[in-house]
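Other chains dropped; remaining ones untouched in position.
The letters A, B and C name the chains in turn, as written, and every chain counts its residues from 1.
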Amino acid sequence: CQTENTTPKSTTGGQEVTVAIQYGLAYAPLQIVKEKKLIEKYLPGAQVNWKQLGTGPVIRDAMVAGEVDIGFMGVSPFLIGWDKGAEWKICIASGSQPLTLLTYKDNIKTIEDFKPGDKIATPALASIQHMLLAMEAEKKMGDAHALDNLLLSVTHPDAMAGLLGKKDVTAHFSSPPYLFKELDDPTIKTVLEGEDAFGGEFTFIFGVATNQFHDNNPAAYSAFISAFNEAVAFINDSPHEAAAILAPQYNLSEEETYRYLTWEGTNYCTTPYGLMGFVEFMHKQAFISRKPEHLSEIVFENVEAAIGKRYGEASVIEQIQVREHAQ
Amino acid sequence: MLNNNKSESIYKTIIQKGFILLSLMFLWELIARSGIFNELLFPRFSTIALSFFQQVQNGYLIEITLVSLSLIFKGLLISLIIALLLSFLAMMGNFFHNLVEVLNSIFHPLPGIALLPVAMLWFGLSEASIIFIIAHSVIWPMVISFLTGLKSIPRINIEVGQNIGLKGPALIWGVMLPAASPYILSGIKIGWARAWRSAIAAEMVFGAVGTAGGLGWHIFKTRYDFDIVGTFAALLTIMVVGIVVEELFFNSIENRTIKRWNMIV
Amino acid sequence: MLYIDNVGKSFINNGISVNVLSNITFRVLSGEFFCLLGPSGSGKTTLLRCIGGYEKVTSGTIKLNNHTVSAPGIDRIMVFQGFDQLFAWKTVSGNIEYPLKVNGISRVERRERTEKYLSLVGLHNYANYYPFQLSGGMKQRTAIARALALEPPLLLMDEPFGNLDAITRHTLQRELLRIKDETNTTVLFVTHDIDEAITLGDRILIFSRQGTVKSQIENNLNRPRIPSMPGYASLWANIYETLGEG
């Protein structure tokens, strides 16, 4: 809480790291890192500042202003920031959750069935949900922007209220936990799965670190990476224990937390999938103006190493960075 | 200490205000150029102005501003009517006075976001919802201003009004409104600015269908796209409209009414 | 016409009820010029405000033409004490004309009456002035013109000439009497000036400092009344003495 904002905190101590944390199950591994004090485990004596922030743009502003070293965000906000000149790269993947387009209208089976006047709720323009919809539109309707005029940007809770009210929102590109609640209503059904739209698996929540932090605080940086890896492993190995730790954070029961953590399609995984697929698509559709020449422009070396590089032909993990259906 | 505006020419005011505006712009440019703040968050004024004029020139900013202004105008009109009714109601008797006081102390501090579910239930995801949120933001401060104004009307004005046979709405229109006009005007001024704010905020929350968004929606989009220059150009639009309305509308009303009557120095 | 019957009035001041008027009884006949005279703070304004319907009496009744007075009305036009009774947002002529308009008087007659009474109070050159541009006496005269222009059956006047110079005052006294006779108006006139009470009043009610009626004096001097006429000096002395008794 001080105002010497021009000098980023990360350069002062060398043993200090400021992490922005958002509310929600998508950020479960980060919550585990916090609760189990894993960064401190890998870097004894480290000063870890957790900032509980509300929305994506604030995290971005804070990172650009040097107030936060590491924050988590969707792949598209990250790429847009990078495109505009934010000095940051992906330091770790966090995983993916089911992203599903739901509707209450019986006559809508595929996205081609949407008519003018229908409203499709996504959290924001240029969000992952919007990208997936555009990918599907490109595939099915030949124009990535075919549905743009039906898009409605509202937060998940509002979209869910609208969908359940069956009045204003025709369809909602939903994610957990709203997805689970909406599917409890028998009249609501799936139009599109995110993975089908993308044409394969993808991770879309990434940890992003500022270049400054990465360059000046290698010890803290790697401590964070190790901590996060351990957290993901912990959730995957002992989901019950993880649920017990997380439940009070989200005002849920242990069983419910466990159910959400292990819901089909949820995958906590520190290796990125589908990264370049998004880059290609967003560049092609002009959501970003430039494309990284090389992966290393948008990811730090540990991520690059995780993806790997097999000479001759692409490695399996390298292959799954691009979309199968991309033309 | 007490200054006498009447002797000062209108031209002098305009020149002074222009000078102040130029200084502010210059200051902004200077700070931005000094490089103490990250240019990604604090772009130069000249960059913003350039983007502003480009978008004015191609009509885009004008178009979305008109969308927002139409929302604000509707919201303001509805609020003005409701606020006047509530205030006059409160003057009708103790019970109504208490009612309006309770309503104000309950609803005034409630953030607009709190009314979203209710707005959604009543009006759906429509323009009406945004107008509802604007009205909620405007009515309560207006009621406080109006009611304070009505309650501090010099008693003798009302008594003379009653004496010459005015009652009810005629008394309100003929005596109470002009007698409380400094408060009424300051309430409307506050309401106007509040309407802007909440229209922007509501548009950001409610989003927009397709391309028909207003300035708030535009700000939301540019912020999401990390197009900070675009955001500031939109804010500059709000400022420009604010100044124009203040100078052309409020000041000229004041000059024709409360200043002319010496109700305000 | 006007019956004031055993009227009492008290205010709550700092939690204590203070009697301002007690046992006031008198009647004003139709067409009469009735003066109220009394020391400062004796309750003259308070009584007039009760008759005007602006205050409720604490006890007793006030009846006008057999109806109990309960609210202000156009049948009793009041010239209030003080300078601030004009509408600040209307010009001098606007202040006079507006009440006529409210009472449905035609545009032509409004204009006529306004001009007539403006001239009467000597303000024809100030028709377009706003109240803040007027002197104290000019404000008072505008208020008088406004009341007279309405030509009401009962005129309640609270020290209307209090801030006027001798000449203006004499003119207005003369005019008021003339108008009263012409229109057969009844006037209830509060004054602190003994000469004024003698010059104008058919009857003079004298208040004590405690807000009770001290005496009621018939004034049968011939009009016009001038200080040098027989009976004037003795009446003056009589009133002065009654007032001074405390």
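In the analysis below, a contact is a pair of C-beta atoms (placed from the backbone, for glycine too) under 8 Å apart; a residue touches a chain by one contact, two chains touch by 3 or more.
Small disclaimer: the values here were computed from a predicted structure and weren't measured.
Recorded composition of the complete complex stands at A x1, B x2, C x2, labels matching the chains displayed.
Convention: only the chains that are shown with their structure count from here on.
Between the Cα centres of chain A and chain B there is a gap of 38 Å.
Per-chain Cα centroids separate chain B from chain C by 47 Å.
Looking at chain B, one finds that none of its residues touch two or more other chains. Partner chain B is touched in their complex by these residues of chain A: 6, 56-57, 60-61, 64-66, 77, 80-81, 84-86, 119, 124-127, 148-155, 158, 161-162, 165, 167-169. Residues 154, 156-157, 159-160, 162-166, 170, 174-175, 178-179, 181, 257, 260-263 of chain B touch chain C in their complex.
Interface residues of chain B facing chain A in the complex, by the touch rule stated above, are 36-38, 40-41, 116-117, 120-121, 124-126, 205-211, 220-221, 223-228.
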